[in-house]
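Note that one protein chain of the assembly has been removed; the remaining protein chains are unaltered in position.
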Amino acid sequence: MSVAEPGPIGNAIERVSGGQAPGLLRRSLAVGRTRAGLMITVLVVAVAVVGPFVAPASETGFVGAPYTPDAAGTVFGTDYLGRDVWSRFLYGGVSVLALSGLCTVIGVGVGLLVALLAGYSRTWVDELLMRTTDVLLAFPAIVLALLFLAVFEPQPATVVATVAAGHAPRVARVMRAAVLDVAGRDYVRAAESMGLRRWPIRLGDLLPNVTGPLMVETGLRLTYSVALVAGLGFLGLSGLEADQADWGLMINENRLGFTVQPWAVLLPVIAIGLLTVGTNLVADGIARAAAGTDREVGG
Amino acid sequence: MSEARSEQRGLRVRGLRVSTSAGVPVVDGVDLSVPGGTVLGLVGESGSGKTTVGTALLGGTRRGLEIVGGSVLLEGTDLVTLSETELRGWRGSRVTYVPQDPTTALDPAMRVGNQVREVLDCHDYGSGPHDRARRVSEAFEEVGLPTDDAFTRRYPHQLSGGQQQRVCIAVAFATWPALVVLDEPTTGLDVTTQALVLDTVRRLTRQHGCAALYISHDLAVVSAISDEVAVLYAGSVVEQAATDELVRRPRHPYTSRLVAAVPDLSGDRELKGIPGGAPSPSTRPSGCRFAPRCELVVPECTTELPELRLVADGHHARCIRSADVTPAHVRERRRIDEIDSAPLLSIHGLTARYGRTPVLHGLSLDVPRGTCVALLGESGSGKTTLARTIAGLHTDAEGELHFGGNRLPFGAHQRDRETRASIAYIFQNPYSSLNPRRTVGDSIGRPLRVLRGVRGAELERRVGDMLERVYLSAAYAQRYPDQLSGGERQRVAVARALISEPTLLVCDEITSALDVSVQANLVGLIEKFRQDLGLTLLFVTHDIALVRNVAQQVAVLQEGAIVEDASTEQLFHHPSHDYTKELLKTTPRLVS
Partner (left out) sequence: MSLGRLVGRRLLVGALILFIVSVLVFTASLFLPGDAARAVLGRTASPDRLAALRSQMHLDDPPLQRYLSWAGDLVTGDLGDSVVSQTPVVELIAQRSVNSLLLMALAALIATPVALLLGTWSALRRDQLADHLTSLATLVLASLPEFVVGIGLLFVFSTGLLRWFPAVVDQTQGVLVQPEVLVLPVATLVLAVSPYITRMMRATMLEVLDSDFVHQARLNGVPERQVLWRHALPNSIGPVAQVVALQLAWLAGGIVLVEFLFDYPGIGEGVVDAVTNRDIPTLQALVMLVAAFYVVVNLLADVVGVLTNPRLRTAGS
């Protein structure tokens, strides 16, 4: 039970959970599922990025009769308009990736800013920001997104804004808790006693010490962004040009022919599934490494 | 209890060994004997394996550890050989355990009466439900708790810390066990409650005729309750003897140095630490584990682990030079009796609160230049709030602070640079006072950068200089806090506090997270700076024995007010306030 004492073994644990951000990444990679997740993610991203350059047919050209699984000269047949499913699949990843990436960066960025502001104010600012996120949290993300999309024209910028707006309060919650925890540490008081102002302390003491939860949260939000962006496409509400190839949209367009030509739906579904699983495995691996134990985060 | 029965009820441990699943020995070579009706104190610093020994006596270990050898003989049975099912019958019935922290060891969702009752039910105590109900009342009565339904139907959180611990003790003694293991049961309690708990344990041990093992890091507490004391160092018992004999005539160098490091209420003396640190289980040296830190070391010490052998009547020691061990030479401390310099810090009518809760009530205090003033108080007395207010970290306050003759504003950033540089603060917990993402050098240099504008090579030079002065090498500047031990971290904190050349140093319970041998080193270091630099110290602590050994003047804080403010001499010889008298009476002394 010397494990329970602040003795040498305790120090070893301390050493694992502290440390530098690069150290955390290295430790995360030691977790098997992080490596698996990273490989899956890289694979899907490679398909999406390289795909348009190797696609056998064009994005919009007609190559056969609609819904023909075994149309001549195609790998996976044709879609509801008679376009090449394989080529549209290869073209259709970039939009999902770009939009989800943007949603994640903006959502996490805004959430982090709010968390840094609120978690280290101990005044009405904290109260106000947190009560505001309470209200935003009273909507499921998808319903909030749909409300926005009904009001503003569905277009990629709106999709990014609504999905990011859904993330921000949730990120703010999690990161505020992390910031609050760090703000209670004595090294923050030591900085205060030197007379340092709030922003230098936020950037110099708080931010560097919440990078662990921040990386986990970013991974999680990326997973949810992919799901939401693709989900809105699946509802036909992603606001892309009608003939543009997009994994979410492909499912929507071709779902009525699912029985006769399943590939047009299955290919994008598999890609989206792999991408979400991959990013979430990475997030979970980082979380495990950050916790220094096999205790998991709820999400 | 007859003599024979007492002997039969005793505990004998031989060659107990516990290892991690990787095979690293955590406890190896523990021999103990505890006759029935007596208390054996087991003293060890952090990492010594004392808690592991405690649970191993119940045939258990934490996850990742296992008992790999030795025997634990109780009532003619070797507990180590029992199956898990058989052990379950023994645990809670013949062998019981009183945990360190009652606030987490009691089930928060179960009424306290039921927690005692559960143990009786599990072991089919007595002749039936009526018998058990009566025993529950008895058990509560034995530990001095009310026995009415209104009390036994309470949940743990509705009890005070002392009451919770007494519930744990009631559970432990409920089944008339043969052995009770108590693992630091008074750590979280104030001294008055601690005295009550110690009394209860001693009385019940006698009354039940059972053997008790009292585990603690605190030699003074252990010597107050134990008939005999065993000293644990790096996983093995290095010495066991009757309490008085062990303290007065230690026969192992570690014990001798440990006694010298413990602040004692009985005398004003210079504390002496032990150089270096205890080895971790994986880095224990071959031969005597203490050899690298021992002044008496000879080549033979490093080749073979000495046996625990009889060195005097009833006195065992694990040292080949035990005959040469002398009681540590303890110098009387140089006294500064007359304090008549003008106050550096003067507090007048200070009232502070957290939200609507007042914490300090119109408190006044003068801190004379060049002295060490101790601020003594229990947790909740407001001592940390006072310290923080002085450091400019708590601004919800009224009243006046004067520093060097000038009015001192409450907020740190309302104070000018010179003032901020002149008042330094060292925090209680060295594990949270250093930013884990900054190097040691960066942390130490920060006050110089922020407050004095020092940069570049000059900064580096002064940081290196400062590190040397706290007995760390300049190379430590490149390390991160997680590569340091607790004692090293606290020395880095001292370096950070002193680098801006302050005149007032506020020390907030700076040793409470440290082992006594490390505490003595740190206290010595601070005292050296006080003398060399003419520093003024405000030393916040809950430990009255430590106060006697560090301060020239003492202010006793109780519930946000100073109830007594006197020179150390005066306070210890002629205390005036009842609270001070109570503290002096109930605090355990090393030598009674």
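For reference, chains read A and B in written order, and residue numbers begin at 1 within each chain.
Following the convention adopted for this analysis, a residue touches a chain if its C-beta (ideal position, glycine included) is under 8 Å from a C-beta of that chain, and two chains touch if they have at least 3 such contacts.
In this text, all values refer to a predicted model and were calculated from it rather than measured experimentally.
Trainee: Could you tell me which of A:78, A:104, A:193 or A:280 touches the chain that is not displayed?
Mentor: A:280
Trainee: For the chain that's not shown, point to the residue among B:10, B:99 or B:263 touching it.
Mentor: Missing-chain contact among the listed residues: B:99.
Trainee: So one chain is hidden, and I want to know which residue out of A:24, A:63, A:129 or A:272 touches that hidden chain in the complete assembly.
Mentor: A:272
Trainee: Given the full complex, what residues of chain A touch the hidden partner chain?
Mentor: 33, 134-135, 138-143, 146-153, 223, 226-228, 230-231, 234-237, 251, 255, 258-259, 262, 265-266, 269, 272-273, 276-277, 279-281, 284, 294-299
Trainee: Contacts of chain B with the missing chain: which residues?
Mentor: The list for chain B reads 55, 58, 60, 63, 87-93, 96-97, 99, 101, 104-110, 118-119, 122-123, 155, 157-158, 168, 171.
Basically, only the chains that are shown with their structure count from here on.
Trainee: Using the average of all C-alpha atoms in each chain as its centre, how far is it in Å between chain A and chain B?
Mentor: 47
Trainee: Considering the complex alone, what residue numbers of chain B touch chain A?
Mentor: Against chain A, the touching part of chain B is residues 26, 46-52, 54-55, 61-62, 64-65, 278-283, 388, 391-393, 412-413, 415, 417, 420, 423, 425, 427-429, 431-438, 443, 446-447, 450-451, 480-483, 485-486, 496, 513.
Trainee: Help me check something: in the complex, which residues belonging to chain A touch chain B?
Mentor: My answer: residues 1-12, 14-15, 18-20, 185-187, 189-197, 205, 208-209.
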